[in-house]
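Left out: one protein chain. Kept in place: all the others.
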Amino acid sequence: MKTIAKSRINEALAILAKESKLLVPMKVNGISKYAPWGSEGTIQFEEVNTLLPPKDTLFPHTEKMYSYKIANQEITELNIHDDSAPQILFGVRPCDMQSIKCMDDVFLTKSYVDDFYKNKREKLITICIGCTKTAPTCFCDSMGVDPSRHEAADVQMYDLGDSYGIEAQTEAGQTVVNKLQELMEDQAGDPTAVSCTLKVDASGIPAKLSTMFEHPIWKEISRKCIGCGTCTYLCPTCYCFDMETTNNGNEGYRFRCWDSCMFSEYSRMAGGHNPRPSKNERIRNRFLHKLEFFNERYGKNLCVGCGRCIAKCPVNVDITLFIDKLKEVAADEPV
Amino acid sequence: MSDTTVKMRDIAKDLLDKGTVHYIIGWEKGRFSNQSPPAFITSAAHADRLIWDEYCLASTAKYLLDDKFPAGKIGIFARGCDARAINRLIQDGQINRENIYIVGICCSGMKDPATGNTADKCQHCTHPNPIVYDILIGDPVPETDKPERFKAIEELEKLSPDEKHAYWSKQFEKCIRCYACRNVCPACNCRECFVDQYRVGWQGKQNNLAENQLFGLTRAYHIADRCIECGECARACPMDLPLMELNRKLIKDINQLFGPYEASLDTETTPPLAKYHLKDLEEFM
Amino acid sequence: MDVIEEQQWEPKILAFCCNWCAYSGADLAGLNRMKYPENIRILRVPCSARVNPQFILRAFQKGADGVLVAGCHPGDCHYATGNYYTRRRFQVMKRLLEYSGIDPRRFQAKWVSGAEADKFRATVTKLCEDVKAIGPSRKLGGSK
Partner (left out) sequence: MSQCKCENPLVPSVVTVLKIVEETSDIKTFHVSTKDGKKPFTPMPGQLGMFSLLTVGEGMFSVTAQGENHLEFAIKKCGMLTDALHEIKPGQMMGVRGPYGNGFPLDLCKGKDMLFIGGGIGLAPVRSLIKYCFEQREDFGKIDIIYGARSMNDLCFKEDLFENWPKERDTNVHVTVDSGDENCPCHIGFVPAFLEEINPNPQGKIVVLCGPPIMIKFCLQSLTKMGFTDEQVITTLEMRMKCGIGKCGRCSIGSKYVCLDGPVFTMAELKHLPNEF
C-alpha cells in the first residue's frame, strides 16, 4: 500500500493547499472545527472528531443567494451569488462522509437540484481518514457506517501509527494522489480495525416507528428537552433552512440560513396555526425524521452515529437511549 | 452524597403516594457516569430513578413554565440556584407559589463533566442553600460573598476599546445562534421573545458577527437586573462563550450605581431597573 | 477605507429627541438660526423613556457612527417619571457599550430642556466633532 510518513504530512498539505482551499480539522479559538489550513489554531489529526461538523463547507450557516437593486417599481438588477471555489476537505471521518452522502441525496436528487449546493459539491475533494480510536459517544458502526473507511470519499487514508496509508477511490482522488507522488513510499501495513464502545441495535426501527405516532414514549422522552437548536446545528445531517431578505435602502440581498425544527416558530403559519405547537411534537418529528421518514424517502438512516448531539445536549437528550427504550417497548402498549 | 439520594427517594415516594404532588422533578442517571439530566417522576414506583451526585448540573426550575396551570401540585427538588430561579419565575408572574412543592437540597457544588473539577457556575455560587423550600434535605453549607467572581470582569475593563472589541468579536464569532442560553435562563421568560418576532425586525436571522453580538448584548441587557447568576447559560452554550462575563458586568455596574443588590432573594424587592430614586447619580447633565 | 474616502466621509449621527423638551430645544435652535452640523438625524420620541436600549445597538449595527439620547431634565418630564427610568437605563447601557469595545464618546445621553437651544447646539456639535475625530464606526459590524 502507498504510505506517507506522518512527519512529512505538512509538506503534503502545502502541496494540496497550492491550487485549492484546504480545510483541515483544527482547534480555532477553543472550538474544534474544519478551518482553512494556515489559520491560527492547532491542527488536530489525533482527535476522534471535530465539534462542528464539515456541513458548513457545502451548506453554510448563512449563504447569500441573490442580490437585487430596486428603483421604486422597477427591479433594475438581480444577480445570483456564487462564491464556490475548489476546496479540499482533509481529514474527514467516515461518519461525516456518510453525512455528506445523505446531504447529496437531499440537495441533488428528487426532481430539483439545488444549484448553490451543487456548485460547491462539484468543486470539493474529500480526503477521509479512518478512525483508529473512538469517543465514548460514537456509535457509527451501529448505524451502518464502517469506522475505518468510507467508499464515497475521493481519497481514503488509514492511520498506520507513524505513517498514513493512502489510496485513491475516484479519479478526482487520483489527481490528488498523483500530486503527492514523491512523498510516498511503498510499505506493507493494514489498517487496524476499530469498533465503537457504544452499541445500539438499529435494526427494524423504521417499521416499528411507523406505527408509533401517538405513542406516550414521545411525551416521556421530550419532557426534559429545553427546545434549543444545539442538537440540530451540531448534527452533520440536519439540512433544514430558512430564507430571508435584508434591505438597505433600495438594494438588498436574499439569503438562506440554517433553521431548527426544535424552534417554536419553525412551523408557525401566517394565521398563527402551528402543526407542532409543543416540544413533544418537535422531538417526535426530529427523531422520526432521523430514523424513519428519511429512510422511507431516501432509503438510509439520517443518523450517522457521530454522537455530537449526545455530547453537547445541555440536558442529555440521547438518541441512543431512545433507540434502546424503543426496543423494550411494544408498538402500542404504554411506556 | 448517597444518603441525600436515599432521602430524596423516600420523600418522593411519600409525596407521590399521598398524592401531595402530581409529579416531581429531580435528576436521574444518563447513559454515562458523568451525566445526571433532569427527571420527571410521575409515580412512586419510578422514584428509585432519582439520584443526587456531583453531576446534577441542569436546573429544574424552568420546567415549571411548561405546566403553568397544573392539574395538581408539582414537586421539585431545588438547590440554591433552582430556589432563586423559582423566586425569579414567581416574581415575574409566570408561576404561583401554591402550585409547587419545593424540596430544598443544600448543595456543595457540582463537577464539570468534561474536566472533573468544580463547575464554573458552582465556583462562583453565593447561595448554595435554597432560600425557599417546603422541606430541606441536608444541613446548610457555609455561604461566602465571593467578591472574586467579578475579577475577570475587572481584567476586561482595563483593556482599550479596540482590545475589548477584539475580545468580544472573537467570542461572538463562535456563536451558532442555537439559543440554548435563552432557553435555559429562568429570567428569559417572555411570552414571545424578540428573536421570534421576525416580522418586527428586531434582529436578522443571519449568522454573522453583527447579528450574533446584537443578540448577545440585547439578551444580557434584558436580564441585567434579574439575572440570578446561576451560570446555566454559560454551561449550556455548546461553543463555551463566556456569557457570565457579560451578565456579571451588568450586575457589577448595577451594584455600584444603585446600591448592593442580588436578584430574587425574595419575591418582593423590585429589580433596580424597574424603579428609580430621586437622588440617583447624575451623569447626563 | 482609503484616504480619499476618509475625507469625504461624513459621520451619520442618530439623535432620539423627546418631543416635549429636547425636540422643542432643537426647534428653538432652528428658530434662532443657530448653526449645528447637519450629520445629525433627529428622531422624535414621546419621551426619552420610549427609547429601548436595543435601538442603540441596532443603530450602531446599521451603520450609525454616533447616537444621542436627549430628554427633559429630571423633574420636568411631561410623564412625570419617564426620564428617571431613562437615567438608570442608559447609565447601565453606556457602560455595557463601553465594555464591548465601542468608544464611549460615540454614545451620549443628555438632558436638554425646551429653552436650552444653545445647549442642544453645543451637545450636537461636540458629539459630531468627537465622532469625526474617532472615524467611522466598525464596531457591532457597522456596515460600510
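Going by the order they are written in, the chains are A, B and C; count residues from 1 in each one.
Keep this in mind: a residue touches a chain if its C-beta (ideal position, glycine included) is under 8 Å from a C-beta of that chain, and two chains touch if they have at least 3 such contacts.
None of these values were measured; they are calculated from a predicted model.
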> Where does the absent chain make contact, in terms of the chains shown?
Replying inline: A
>> If I consider the whole complex, including the chain that's not displayed, which of A:Glu19, A:Asp83 or A:Glu296 touches that chain?
In response: A:Glu296
> With respect to the chain omitted from the figure, which of A:Phe116, A:Phe139, A:Tyr164 or A:Phe322 is a touching residue?
Replying inline: A:Phe116
>> Applying the definition given at the start, please give the residues of chain A touching the unseen chain.
In response: 65-66, 68, 70, 73-75, 78, 80, 106-107, 110-116, 213, 239-245, 247, 252, 254, 256, 259, 261, 266-271, 273, 275-276, 281, 285, 288-289, 292-297
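By definition in this document, only the chains that are shown with their structure count from here on.
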> When the mean CA coordinate of each chain is compared with the mean CA coordinate of the whole protein, which chain is closest?
Replying inline: B
> From the C-alpha centre of chain B to that of chain C, how far is it in Å?
Replying inline: 35
> How many angstrom lie between the CA centroids of chain A and chain C, rounded to a whole number?
Replying inline: 46
>> I need the residues of chain A touching at least two other chains; which ones are they?
In response: none
> Where does chain C touch two or more other chains at once, residue-wise?
Replying inline: none
> Inside the complex, what are the residues of chain A that reach chain B?
Replying inline: 29-31, 51-52, 61-62, 136-137, 198, 220, 223-224, 226-230, 232-234, 242, 244, 246, 255, 257-258, 260, 263-265, 278-279, 310, 312, 314-318, 320-321
> chain A touches which residues of chain B in the complex?
Replying inline: 30-32, 35, 37-40, 58, 62-63, 66, 170, 173-174, 176-180, 182-184, 196, 198, 204-208, 232, 235-236, 238-240
> In their complex, what parts of chain B are in touch with chain C?
Replying inline: 156-157, 161-169, 194, 202-203, 208-211, 213-214, 217-218, 220-221, 224, 246, 249-250, 253-254, 257-258, 272-273, 276-278, 280-285
